[in-house]
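Quick one: this structure, given as structure tokens, is what I'll be asking you about.
In this view, the complex is presented without one of its protein chains, the others remaining in place.
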Amino acid sequence: MIDKKILDEHNLTVEEYKRIVQLIGREPNITELGIFSLMWSEHCSYKSSKMHLKKLPVRGKNVIQGPGENAGIIDIGDGMAIVFKIESHNHPSFIEPYQGAATGAGGILRDIFTMGARPIALLDSLRFGPLSKPRNKTVMEGVISGIAGYGNSIGVPTVGGDVYFNGCYSLNPLVNVFCLGIAEKDKIFYAKAEGAGNLVLYVGSKTGRDGIHGATMASAEFGEDLEQKRPNVQVGDPFKEKLLLEACLEIMARDLVVGIQDMGAAGLTCSTTEMAAKSGSGMEIDLDLVPQREEGMTPYEIMLSESQERMLIVAKKNKVREVQEIFSKWDLDAVIIGHVSDGDRLKVKAGGETVVDIPVDAVVNLCPVYERESVIPSYMESATRLDPLPLMENYDQTFVKLLSSPTLADKEWVYRQYDHMVQVNTALLPGGDASILRLKNKKKALAVALDGNSLYSYLNPRTGGKIAVAEACRNLACVGARPVGVTNCLNFGNPEKPEIMWQFKEVIEGIAEACKTFDIPVTGGNVSFYNDTEGISIFPTPVLGVVGIIEDMNKALTPGFQEEESSVILLGENKDELGASEYIKHVFNMEKGRPPQIDLNKERQIHEFCLEAIALELIESAHDVSEGGLAVCLAECSFFSRQKIGFSLNLHDDIPPDALLFGETQSRIVVTAKDGNSKKLLELAEKRKVKATEMGKTGGDRMIISHLDKKIIDVSINEAHKAWKESIPEVFRMR
Amino acid sequence: MKFGVVIFPGSNCDHDTYYVLKDIMKQETTFLWHKEHDLKNVDCVILPGGFSYGDYLRSGAIAKFSPLMLEVVEFANKGGLVLGICNGFQVLLELGLLPGAMLRNKNLKFLCQHVHIKVENNKTLFTRKGKKGQVLKIPIAHYEGNYIAPPDTIQELKANGQIIFRYCDAEGHLNEEANVNGSLESIAGLVNTSGNIMGMMPHPERASEMILGSEDGKIIFDSIINKLV
Amino acid sequence: MKVRILVSYKKSILDPQGQTVKNALLTMGYNFIQDVRQGKVFELELEGISQEEARKVIPEISDKALANPIIEKFSWEIIE
Partner (left out) sequence: MKVRILVSYKKSILDPQGQTVKNALLTMGYNFIQDVRQGKVFELELEGISQEEARKVIPEISDKALANPIIEKFSWEIIE
């Protein structure tokens, strides 16, 4: 019967098992145990994170749907709503980079169209180990072609994202994929199973023995026994999903559906129990009717399978024919496998016998919740200490070297593999601060940015959480967008380790505080724990996805300099903060120091000011200062300018030149203004109590920065551009 | 002028093309479903970009067996205008309506970017609004756009002026770097000998509004539309 | 009956995928590798058809659908 060994295999504790027995009033059979193990896994139940996620602000006047559904929904006016969410697919992407990443994209796409929205954009946030190791190159190459393979094929543009490199990801890369969709506000669908007698339809791919225990795998640490725990990674079928997408949107447009839920991790188990539980109904299904790809599958296997590209639909009895006709038009079968019932139980039959009979509420809602122990990690004290670094006569070489750091270097090699233009909405192509999606025939446009610097979070998780939000919002401000909603993917190590739990708590509190200050609701997200391999945890890596609205698309800005002889103005203040910078990491090979501090109110002021200046058309370009500091920010402004315009600046700050050039002090934006406007801008800044400093002028083909009248950087754009542009392609160049 | 945009399972530029023809070019436009046998009296059939049948066998290889293709071939053989864009071009090659085949891009990666193409022949129904030698900025997005054909076919293409577009740099020069996917003769677009069927890898529908960075694609649609005016 | 069909580029066509695999293997130290060609294999499970019929229809299927005769060649065998 069910013993400790079986429980271990299902990642359940003895206490949890006792609770299951108590909840269902008897010992579960193996299929029932499997169901509980999936739904009570960390991945599905959020048992370690729930208490802390509660701290995130979720309300806002435009929130149609906050956390708790497949994706969050925000009202953007004109009868339209945006639907968005981010998810991780970290473990599978390490085991099988191409398919792992591809099915990650497939999963988040389903979350969006399940709600009745047409996906209009994907973004991906990727973290890899250093490219000096061949294995990391292989993983990166595979992951990127996997996302490309899926997104390009299904016809959703991948319009942005970010890529960072750090040793902590060598055995545990991160693949977080964000998806944004658009729906009519009054045509949104939920995972409901209302109305006893309504029929339950299964659509999409046949069920095979795919990834059985994938969700429990995402809830356990990888160790030496990786080989055995390796599940069958699923192979994605973007073509099938494209058909599903079109067919689902068609039945939704015709109002034939009561409720709909995709089958992602935890497959039939999750979709049946969640849909029933959400509506306070029961459900009865017959596994003999489930389309199967393999022979001799047991009820356990069918219920736990994670085969991709499947959906569960509840439809009114008299509409089923019509639903089936539409699916058949798209060469898909929609098979009746059961019905909604009164009561609150999931009853599953197979071979004429009842193999599962359990209360759905117990499965979905009554998993124990843990407040796990947390303690400050021992590394904190020494890691945040940073001895003064040697200063240099000039920084020409260092600057060029820094530009070639893969984390800072041009990512065109990556996004060129993504179809980022399909659907003809991409008004600002990848590479800039945020991606802009126009809304056809509308003045308004959408902007999206992803952000998350894990080195900051490692060295100060609370600050790291705040900065992730701040930077994403700053990116939006730079293109002229006001943030309306946030989603987040929290990638951490093993939460059973108190030090990891501490990081987690701190990051969440940082995110919560920032979201409150900026007054933006968190509408959903995802937590990925157990990102450790052989006992080594990744740096805490929150990835924030923020969506914003540009009121007037014609006023949107890009980061690149627009013309010669414009004033280059810094909004914000330079400070002596070199800790946790890419400069000390790439040039001195250290991951140390205190990350930059952040004053959230000041940060918000800067955003508001930037938005005001854009609305008044006082500025012609804007780019925020982030990794690599002011010097790298300025270089990017030159690189992004069509004619590769240079600049000549003189800075007077009383701080050491290295910190001035490469420190990553927050709340700074570099803008340019034409002669007549720069004065107005500076005046407005004074009125708004924002620090604004004219640093110099654009022009020429060199990048020149002086400090107190002494040149500390004087580099030709061509040379610097080459280092920046060629760094990543060079690594992958075919021999 | 009435346009028909074919939808194959897996087409994904069908809506884009429809939108541009209808909302930007202001033309009567309709979708054509691959399973039907009805061209709905259109004057021009467009085979749009995307991944018909996932491109699982080869790009365009399965779409060519769609029921509607019987009508499209008949329509084309009678001189009807057919434009294949990207995956649509690949379908035309598979159908044998245009000569040659596509290999993977020379760097073996999917490529999505703006490219420049040069109008090599403006005496066609698809390019009459352009100038010979004119450089157009139009995006590509494909995995298999590396055009290849036997030497004698290439000779014929050249002799008949069937090469319509070539990849070039911003100044109109042909070179290896500008020929991003490695196509023979830098070929980016072709017509058949009678001049009523064109295939091109770049996406004119993605270059029909300034907000997307270029309007050069409109030259192609304008050329087609002007035919009947 | 089970049939295996191999499809690969004609000799005259450059096979960059094969080249890439070759280079990767050389980098890994397998320096006895002279050349690599990559192709596709299809395994078809047939029923209700005689060997004789198969001999006629398999080349037809291959020629019409599985291979593009402009760039590819194919070979096939009955394996079961």
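Chains: A, B and C, in written order; residue numbering restarts at 1 for each.
Throughout what follows, contacts are C-beta pairs under 8 Å (C-beta built on N, C-alpha and C of every residue); 3 or more make two chains touch, one makes a residue touch a chain.
Quantities reported herein were computed from a predicted structural model and do not represent experimental measurements.
J.: In the complete assembly, which of B:Tyr53, B:Phe126, B:Tyr147 or B:Tyr167 touches the absent chain?
T.: B:Tyr53
J.: Please identify which residue in A:Gln234, A:Thr517, A:Gln605 or A:Ser641 touches the non-displayed chain.
T.: Of the listed residues, the one touching the omitted chain is A:Gln234.
J.: What residue numbers in chain C mark contact with the hidden partner chain?
T.: Listed in rising order, the touching residues are 6, 8, 18, 21, 24-25, 28, 30, 32-49, 57, 61, 64-66.
J.: Name every residue on chain A in touch with the hidden partner chain.
T.: The missing chain touches chain A at positions 95-96, 99, 205, 208-210, 230, 232-237, 239-240, 293-294, 307-308, 331.
J.: Residue-wise, where is chain B in contact with the chain that is not depicted?
T.: 53-54, 56-57, 62, 65
Rule of thumb we're sticking to: only the chains that are shown with their structure count from here on.
J.: Distance between chain B and chain C based on Cα centroids, please, to the nearest Å.
T.: Their C-alpha centroids are separated by 29 Å.
J.: How many Å are there between the centre of chain A and the centre of chain C, using C-alpha atoms for each centre?
T.: So the centroids are 41 Å from each other.
J.: Express in whole angstrom the distance between the two chain centres, defined as the mean CA positions of chain A and chain B.
T.: The answer is 36 Å.
J.: Considering chain C alone, which of its residues make contact with at least two other chains?
T.: 20
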